[in-house]
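Everything on this sheet refers to the single structure shown next.
Now for subunit A:
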Amino acid sequence: MRRLVLAASLLIAAAAPAPAASEADFKTAYAAAEAAENEAGSLRNQWITTETTLKAARKQADAGDFDAATATAKEAEALAKASIFQATSEKDRWKDAEIH
Partner candidate 1 sequence: MRFVLAPVLAPVLALISAALAAGVIAQAAPAADKPDPAADAKAFRNYFVTKFPSVKLEDFVNGPYSMNEDMRKQWVEKEEFPPYDFALDAGKEMFAKPFKNGKTYADCFENGGIGVRQNFPYFDAQKGEVVTLELAINRCREANGEAPLSYVKDDMASLTAYMAYTSRGKPFDIKIPDDPRALAAYENGKRYFYTRRGQLNFSCASCHVQSPGQRLRAEILAPALGILNAMPIYRSEWAGMGTISRRFITCNSQTRAVPEEAQSEDYRDLEYYLSYVSNGLPISGPGARP
Partner candidate 2 sequence: MASTIRVRAIANGDTTEVQALIQHPMDSGFVKDAQGAVIPAHFIQQLTFEHNGKAVFTADWGPAVAKDPYVKFGFKGASKGDELKVSWVDNKGASDSTTAKIQ
């Protein structure tokens, strides 16, 4: 099952568009990713992968590669959203796994 989650992340990442991105595009994408990650944080369900992807995006932006940085930021946003989704769907579902 975790393969599927990972595959899903890949799909999302692959959906990131290719055309030249500007610094503004990056900033928008990054802000969206950060907002999603903060939301995951409020649910105490952040993923390490999201954190490292955000960091990678910043690094690419610092190097002036806004195409890559924007794509990476979108990937981070998708990861953060997947973690939010996980937290939401686990809210009650954990009870199903409990030993009775």
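Note that contacts are C-beta pairs under 8 Å (C-beta built on N, C-alpha and C of every residue); 3 or more make two chains touch, one makes a residue touch a chain; residues count from 1.
For anyone wondering why these and not others, all candidates are chains of the complex that A comes from, given by their letters.
Keep in mind the model is a prediction, meaning the values are calculated, not measured.
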Which numbered candidate touches subunit A here in the complex: 1 or 2? 1
Provide the residue numbers of subunit A that touch candidate 1 in the complex, in ascending order. 1-2, 4-9, 11-12, 15-17, 25, 29, 32, 44-49, 51, 74, 77-79, 81-83, 85-87, 89-90, 93-100
